[in-house]
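Note that this complex is displayed minus one protein chain, with the remaining chains in position.
Our next item is chain A:
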Amino acid sequence: MLQGRIVFHRLKKPEKDYAGVSRRMFLMTTAMAGVTVGTMTAGVRPGLAAALDDQQSAQLLRMVQDIYPHPDLLPLSAYEDVVATVLAGMDNDESAAKAVREGLTQLNAMAQEIYGSAYADIEDPDAREGLLRTVENEGFFQGIRWKAYFGIYDNKELWPLFGYEGSSVEHGGYIDRGFSDITFVPQGPTLEERLAEVQN
């Protein structure tokens, strides 16, 4: 009841084929992952390459995508930026870096044991999320998770993709910019009606 869990509505409509969409995106992004992270870490930010090898960078990118998966909404670069933030944090904190490397190794070992393949090569997103759930209370995971949270949901560049418009004071507020523009429910009371109800 007061636990920190999402409770889905009891009349929830049958879901669209979310997993199918997700899987197609997964195949595409995985194919790109090794290349883009390798390019980013080796080319654009050479100083970061030491934090993780290419295989672990690709695994981290897959993991960040699985933490907040928006395959149809966000560009891969949004997740690559999160990976870059994690790598930069590792450069500045050797004990955190060690925890991330060990965490990724542990995750892959678990993936090999249960599914016979590396974490990033598991095709079923539910299976990957299930593996992550087993490490969700560990510091390395939450460190990456919160970097992903801020990189995605507190990122003004990405807000428009979620339909969030953010700061309004510099535009004079929303008073002339759609604060009451929906049409699927009735209008609210007019100024005259609102005045009448408070004046005796």
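As a convention for this text, a contact is a pair of C-beta atoms (placed from the backbone, for glycine too) under 8 Å apart; a residue touches a chain by one contact, two chains touch by 3 or more; residues count from 1.
Please note the rule applied: contacts and distances are computed from a predicted model.
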{"item": "Chain not displayed: protein name in its UniProt record (\"Tungstate transport system substrate-binding protein\", \"Cytochrome c oxidase cbb3-type subunit 3\", \"GMC family oxidoreductase\" or \"Energy-coupling factor transporter transmembrane protein EcfT\")", "value": "\"GMC family oxidoreductase\""}
{"item": "Residues in chain A touching the chain absent from view", "value": "1-13, 18, 22, 66-70, 73, 125-126, 129, 132-133, 136-137, 142, 145, 148-150, 152-154, 159, 162-170, 172-175, 177-182, 184-189, 191, 194-195, 197-200"}
